[in-house]
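All protein chains of the complex are present and in place, except for one that has been dropped.
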Amino acid sequence: ATTDAAASGDPVTIAVVTHGSPGDTFWDVVKSGAEQAGKDLGATVTYQGDGDPVKQSQLIDAAVATHPDGLIVSMANPDGVKNAVEKAVAAGIPVITINSGLEQSREFGAQTHVGQSEFIAGQGAGEQLAAADVSNVICVIHEAGNTGLEERCKGAADTLGGSVTNVQVDVANVADAQNTIKSSLLADPSIDGVLTLNPGIAVAASQAIEEAASSAKLATFDVSSDVTQLILDGKILFAVDQQPYSQGYLPVTFLTLQARNGDVVGGGMPVYSGPGFVTKDNAEQVAKFAKNGTR
Amino acid sequence: MTDAQASADPPILEVRDIGKTYGSILALQGVSASVGVGEVLCVLGDNGAGKSTFIKILSGAHAHTHGKLLAYGVERTFGSPREALDLGIATVYQDLAVVPLMPVWRNFFLGSELTRGFGPFSQLDVKGMRRITKEELAKMGIDLRDVDQPIGTLSGGERQSVAIARAVYFGAKVVILDEPTSALGVKQAGVVLKYIAQARDRGLGVVFITHNPHHAYPVGDRFLLLKRGTSLGDFKKSEITIEEMTKLMAGGAELDALAHDLARA
Amino acid sequence: MTDAQASADPPILEVRDIGKTYGSILALQGVSASVGVGEVLCVLGDNGAGKSTFIKILSGAHAHTHGKLLAYGVERTFGSPREALDLGIATVYQDLAVVPLMPVWRNFFLGSELTRGFGPFSQLDVKGMRRITKEELAKMGIDLRDVDQPIGTLSGGERQSVAIARAVYFGAKVVILDEPTSALGVKQAGVVLKYIAQARDRGLGVVFITHNPHHAYPVGDRFLLLKRGTSLGDFKKSEITIEEMTKLMAGGAELDALAHDLARA
Amino acid sequence: MTRTAPAVTDERIKPAGLIITLLRRPEVGAAVAALAIFIFFSVSTQAFLTPAGVATWLYSASLFGIMAVAVALLMIGGEFDLSAGAMVGTTGLIVGIVTTEWGVNIWLALVIALAIALAIGAANAFVVMKTGLPSFIVTLATFFILQGVNLAVTKIITGTVSIQGMSAVPGFDAVKVFFGSSFALLGMDVKISIVWWIALTALATWILLRTRSGNWIFAVGGQITSSRQVGVPVMKVKMGLFMTTAGAGWLVGMLQLFDVSTVQATTGIGQEFIYIICAVVGGCLLTGGYGSAIGAALGALIYGMTLQGIVFAQWDNNWLKAFLGGMLLLAVLVNLYVRRQAGVRS
Partner (left out) sequence: MTRTAPAVTDERIKPAGLIITLLRRPEVGAAVAALAIFIFFSVSTQAFLTPAGVATWLYSASLFGIMAVAVALLMIGGEFDLSAGAMVGTTGLIVGIVTTEWGVNIWLALVIALAIALAIGAANAFVVMKTGLPSFIVTLATFFILQGVNLAVTKIITGTVSIQGMSAVPGFDAVKVFFGSSFALLGMDVKISIVWWIALTALATWILLRTRSGNWIFAVGGQITSSRQVGVPVMKVKMGLFMTTAGAGWLVGMLQLFDVSTVQATTGIGQEFIYIICAVVGGCLLTGGYGSAIGAALGALIYGMTLQGIVFAQWDNNWLKAFLGGMLLLAVLVNLYVRRQAGVRS
């Protein structure tokens, strides 16, 4: 927040450090949003991510060592990045937290929080599934031990009212994930709902449901053009869209404004970015954006 | 020390009706022999007769599957070469038991390193070990460039010399040598034979395997003959001449024909 | 074939002033020699003299770093043993060049397998290879239990016999033998010497390394003496007696003292 | 000197029946372990033995198995390929990108992907042989590079991290016949990849045991210096092995792509060790020179059965890896026990 940096077009650098590992569909869209905001506003955006809190902290430390004009951090494991975030704040770098960590955001000295926790998004999915008369759901976790994914399933279980069983698959082997989902359906024919947390896995799950001749209803997190197509075909009930693009785009905008104009957006309150639901009704519109990798 | 004296003590090592199978392969069957104080036992036999198997049992490298093994009159089954070493049995194996990547001097002292200092602070006496290695090898007529060379880069005979020098240096009660002279030059082989004689004279027992009757006869006291895994008998030196022994080792008359065959056609 | 005839052709293999360094180690320097048709060249020398290094150059296992190597009068540097093999040079290495985990018969034919059928459908002639292996070893006096045994489980001498039988079976122009008899019994060693004589009589060149003057003298035509990596000279059989040779190999007078030392103290 | 070869029976061998002789093959331990696991899940779960159940675990095993067989050949030849898993992703992504984004003909796309895979395999072999560096490290570097390139390039070209709209590509259904179809057999819906798996295992076994190349593979893995000394064309053999592994990666890439019609940038990552596990459970030595293709296929079968069996058994999924570990240990121990009984030393 330098005083003489009011003119727009001044060089601004914003560092984004998340807990998403490279290649993760959700975080990839967040990254796209942040980078696009940088491009639109003429700011330099750097993006790094690692799911391990020690490594994420190191990445934050490294980012702080380059003295950026703003820092954006996601806090899947708030305790884990506390030190690093507080150090950044102490170094005078404005910090915005995104995605998870809403509760700790202010305590650690961040200016605001953009997004919404995975748990709440999960709750939304649970409600929708319950509304579709689904009561015995498998929740497909595609990365063992990933906090965000666990939270989504937990949220769904919280509002579903029925039973939610977690099933582990490996996102690196979608074909075999399909087998595992199929096996689960064969093993327990009373399963009437499948909740996937990744669009690729959703495609595999719809095939698995078909092959197992099951009547289970399928819902997923995050969208892709294949998923919107399946929604239109009626094979997927709905997709939870946390609008990750804005989770990346908004904070970069805020911090750039702050650097150039001293604006402190948010007023200490969080900015919610979702969730939206993509259903048969609005899939058509979303499909267009999903193809660009912005939804 | 005379033969009469030697037979008064129980033999250092004795085997009775000993045997060894590797899976379904019978390598050795019903062999009895002994080696006493100040005695050299030569083990002779064709290739694949079971000589190495025999000495591997004596040295604890392989456990026997039949019969009895006695050390100082006490029955034993060696679980590992360490147990044999602790009884003062030092062995030169046919495959030499060296670690190719390690320097010569570390190989020489492996398992019996010299150290200085006490308890957890004891350190290797590197200088001392280097010096001794160089000296002992020089005594055998091996003039090494550098005791820090990995032993795997030495010539076959040099490597064999290291193994022999080590066994002789650490040998306490019995020294077992499996074809120690096979890769050695004339001079080095002579030195090994002299070592054997010296060891015998110091009251050690020696078990010596060789295919060369000219090496076996001068130093041996008793001769154990193996064939296809079984014993053809155990002869005293007085009971056999070098010519008879050569014949037995070669399997008979064929040898006579050889000299003729070798003449130019 | 007489010496006079042999010298009319260019020698099969010839080296001029050849040398080899391993990193900073000079293993061989300025050695010249040749082997012609129907000729046996014996290479003699102390342990570590450079004999194995010398034959590894001839057989293409190591490239020389100095001097010239000529085959049939044409200068060459072998990039791999394959190139030497293709010129009809078959070698028995001191470390035998076998693959321990593979069955005996596969080792025997490795690199020169017998096949039946054509193109992509050609199959190994397993039966034929098994039979020939068994036969060739039996000819050497090695009576194998089972040619399917991994070669690593054979005794040292059995393994050496396989390597020799292979070289003799495939040998076309020159056979190079590095201490082939070192681990062999009296009978087997006799057979190897006979093979050498036969090969010579068939017009092959033979390079033969041994530490045993009694093995070298009967079959050798020329004797190359190495010491500490350099040549002490290249003698015709007519220029040297077995006693002189033994002395030279042993490095002089020490040998005489030996017989005395070995007598019981 | 014309002694006849002695009769085959010899007083120095204990008589060994046909069974013991059979038991000496490297794959027998794995076969027994596979049987044990098969029986266990058949008895303890209901769905495991149903036609749909069998089809599922066979399919699962086949995808691991094709790679495991290729990796086993490579391991017998004394090398590792850690880039094998990422290669599955790379080939799938290439076909996906060039067809969906650039409209290249789908058959041509297959050929392009295969050519690139083989080139990468050859490059691995080249670097390993020329530098003498361990293949473990060289292919690890390749793995990292492929992993990065897969992600970054996919993102640059498609804007997302996975391929979409594959099934709408012209000719997709024609190709699917070879890679993604299934047919009915004994009430099961058998995926074509199972056929590929069995065919490749048979071919690899024949090559290993009955051809010259097979002999050379064992030799270069067992003792490379000796092989070179007796004239085995070491470079060619290793080159062929690395290219075979890369080719198998391509095949599995296609089988996956045409089954689920999508591929992600992270596909195949972390799978490389599963292939090695299958090969080792199937009796391959990590040090090279020993092993069998059938064994590797059985190793994959064990893995596939366990993976799906755990799901059929409806055990708490969080324990998945722990069960897998336990089963792995069990399988190798059974394997070891059987081989010890047969008098084979590891």
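For clarity, chains are labelled A, B, C and D in written order, and residue numbers in each chain start from 1.
Definition applied: a residue touches a chain if its C-beta (ideal position, glycine included) is under 8 Å from a C-beta of that chain, and two chains touch if they have at least 3 such contacts.
The shown structure was predicted, so the numbers you read here are calculated from the model rather than taken from an experiment.
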Hidden partner chain, touching residue among A:89, A:144 or A:232: A:144
Residue among D:142, D:201, D:215 or D:292 touching the omitted chain: D:142
Touching the absent chain when the full complex is considered, from B:11, B:36 or B:81: B:81
Chain not shown: contacting residue from B:66, B:139 or B:173: B:139
Residue ranges of chain B at the interface with the undisplayed chain: 59, 61, 80-82, 85-86, 91, 93, 95-102, 106, 109-113, 115, 122-124, 126, 131, 134-135, 138-139, 143, 145-146, 166
Residues of chain D (touch criterion as defined above) contacting the omitted chain: 127, 131-134, 136-138, 140-149, 151-152, 155, 270, 273, 277, 280-281, 285-287, 316, 318-326, 328-329, 332-333, 336, 346
Residues belonging to chain A that touch the chain removed from view: 22-23, 44, 46-49, 51-54, 57-59, 61-67, 77-83, 144-147, 150
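Please note the rule applied: only the chains that are shown with their structure count from here on.
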Between chain A and chain B, centroid-to-centroid distance (C-alpha), Å: 73
Where chain A touches two or more other chains at once, by residue number: none
Junction residues of chain B - those touching two or more other chains: 25
